[in-house]
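Of the protein chains in this complex, one is absent; all others appear in place.
Presenting chain A:
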């Protein structure tokens, strides 16, 4: 289990980028209501940072080529991205947002 940030740091409607030392890659966090979603921050197409992208509902649109990734599944809705980004199970422990080190593809 890796601690990412305090729950209070996540502002509704924005994407927060975290780069925890224990994980190989940066992550993007989104809080929607009571739930927190966590996916890989790097787009599965090229090297864009999804936290620079646009959040609409459960989708983050890549800032570069506009593939939209579903926060729940990691799947893109249209090309150029074809592969999903990794999705991580989030738990909140004592006000800290945490993930398991291994995400699911």
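Note that in this section contacts are C-beta pairs under 8 Å (C-beta built on N, C-alpha and C of every residue); 3 or more make two chains touch, one makes a residue touch a chain; residues count from 1.
The rule we apply is simple: contacts and distances are computed from a predicted model.
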item	value
Hidden chain of the complex, named as in its UniProt record, picked from "Succinate dehydrogenase hydrophobic membrane anchor subunit", "Fumarate reductase subunit C", "Lipoprotein" or "Pyridine nucleotide-disulfide oxidoreductase"	"Pyridine nucleotide-disulfide oxidoreductase"
Missing-chain contacts mapped onto chain A	48-49, 52-54, 61, 63-66, 78-80, 82
